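What follows is subunit A.
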Amino acid sequence: MDFWTDPYLFLVNWLHGLLVGWGLPDAIASFILMFAGAFVLAMGAMLFVLGLIWFERKLVGRFQDRFGPNRVGPWGIIQPLADMLKIFTKEHITPAGVDPLPYNLGPVLAVAAVLAIWAVLPFTISLVGADLDVSVLYVVAIGGLGEIAVVLSGWGSNNKYALLAAFRSVAQLLSYEVPLVIALLVPVMLSGSLSLNQIVREQGVWYIVLAPVAAFIFFIASIAEVGRSPFDLTEAESELVAGFNIEYSGLKFGMFYVADFLHAFTISLLFAVLFLGGWRGPYAEQYPLLGLVYFMLKAGAVYFINIWMRASFPRFRIDQMMGISWKLLTPLAIGAVILTAVIDKLLPGGELLPYGDYVRVGVMLGANLVLVVIAGALMALQKRKHMLQEFPIAASKGFTVRDVSVNRGTK
Partner candidate 1 sequence: MQTLLWLVPLPPLIAFALISLFARGKRGLSHWVALVSAGLSFLGSMTLFAWAVGRQDLLENPLAASTNWLPTGGSWLRVGVLLDPLAALTLFFVAWTVLMIFIYSVGYHNYGQPVGAHDLPGLPPHGAELKGAHGKVPSVEPLYARFFAFISLFAFAMFALVVSDNLLVLYVAWEIMGLCSYLLIGFWYARPSARDAAVKAFLTTRVGDMFMLLGMAALYSLTGTLNFREILSNPVVLDTLATTLSPVFGLSWAALIGLLIFAGTIGKSAQFPLHTWLPDAMEGPTPVSAMIHAATMVSAGVFLAARFFPLISAGWEAGQPLTTPMLVMAVVGSFTALFAALIALGQRDIKRVLAYSTISQLGYMVAALGIGAYGAAVFHLFTHAFFKALLFLGSGSVIHGMEHGQLATGDAADPQDMFSMGGLRKKMPVTFLTFLAGALALSGFPLLTAGFWSKDEILSSAFHGNHLIIFIVLALSALVTAFYSMRQVTLTFLGSPRTPSAEHTHESKVVMTVPLVVLAVFAIAAGWFGVPGSFLGLGAFLPNFIGNFLGGTHEAEAGAFNATPLLVSVGVSLTGLFLGWLVHRKQSSPSIDPLKRGLGFVYTALERKFWVDEAYDLVFIRPAKFLAETVTSVWIDRGLLDGILHGIGNFGNWFGRTLRRVIDIPVANGVPDGAAAGARWSGLKLRLTQSGHVQQYLVTSLMLVVLAGLVLLLVLNG
Partner candidate 2 sequence: MSAAQVLFILVSTVTLFSAVMVVSVRRMMHAALWLIVSLLGVAVLFVLLQAGFFAMVQVLIYIGAISILIIFAVMLTRQVMSEKIPQLNRGWVAGLVAAGGLMIILAFVFRDFPGSLATTMGDPSAGDVVTLGKALADPNGFAIPFELASILLVAALIGTIYIAMERKGGEQ
Partner candidate 3 sequence: MIPLSWYLLVAAALFCIGLFGVLARKNTIAILMGLELMLNAVNINLLAFWSYLHHAQMNGLVFAAIVFAAAAAETAVGLGLIISAYRRRGSVTANDLDTMKG
């Protein structure tokens, strides 16, 4: 093994040897290295956000027919750095009557919850912070901490708007966690493992091909989990001023800001891991660093779509938002899980048929399509029924829900 095939492992081994050479016990050397690794990963992630913010602002600018940041540095690339400096030097205003413990814990927890996910992401075949055998579960569990952060800051701020926004936000997060987790089960089932790295290894065929429905659900639910447009009800300015973080300023607000962008990208990384084959690509196993590049590219693509949606869609109403989760995504996800389980059992692939794997992929894809068609048909039926109930006259004249729903919003 030399530096060029796997620089990461090379570095680790070298450092470990160095520390042991200094006379440290093996356990303590490993501990120091782990600590250092965690530090580097966390710092890297935080700094990565700077680039991310620039990327997003630039992109959104383009979508909105503007230039985006273009003053500081070439193409405005230093802009986030300047913003960062500004936010660092701003005053921390602590409003009167806050509950200090939750108020101060909130932002820290928000960032920590996102960063903790990075600990188990397989960046390359060998570069995994902690290769847990239940890392999928870990990701879901840590997601819960983010919700607590929201609640804490909403409660601690001693502000009605913040509290209401926190309520709303947690309701949204909890609701969308359900389809998210159920959709997660599909890759878990296909790979037979709860380990993210194992899931990536098993993806000879990307799971987005095998399970497009689950991928779709995961994508939608993950946007909602991040709370970005079109699911950004938690910071609906017209209704809630600025969301649960209204009372924060300075670096504390900055932490929410960072957590937001980081979360969005993290969830894109997760999507890439679960459905797009993670670090997989040509020569990724020989040259792990190549895997990191593939991984980032895939995640970047997902993130791009994310931003694209953000720039294109208007915000949902709260009942629509809840409806999408409970009436569409959750049943669909359950259907997808059942379907996958049945097909996975019936067609284990490989030996059964001459082209077993192809058949399996084909059947999976077909079944997913059937599921989509059924869901669509049911929705159309539901709409029709709703229309007949609410607007019998308009329905009889051939109007559809879309025609009347424009006026419903103001009702």
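On how the list was made: all candidates are chains of the complex that A comes from, given by their letters.
The rule we apply is simple: a contact is a pair of C-beta atoms (placed from the backbone, for glycine too) under 8 Å apart; a residue touches a chain by one contact, two chains touch by 3 or more; residues count from 1.
Small disclaimer: the values here were computed from a predicted structure and weren't measured.
The candidate list 1, 2 or 3 contains one chain touching subunit A in this complex, and it is 2. Interface residues of subunit A, counted against candidate 2 in their complex, comprise 27, 99, 101-102, 105, 132-134, 137-138, 140-145, 147-148, 151-152, 155, 163, 167, 170, 174, 177, 192, 194.
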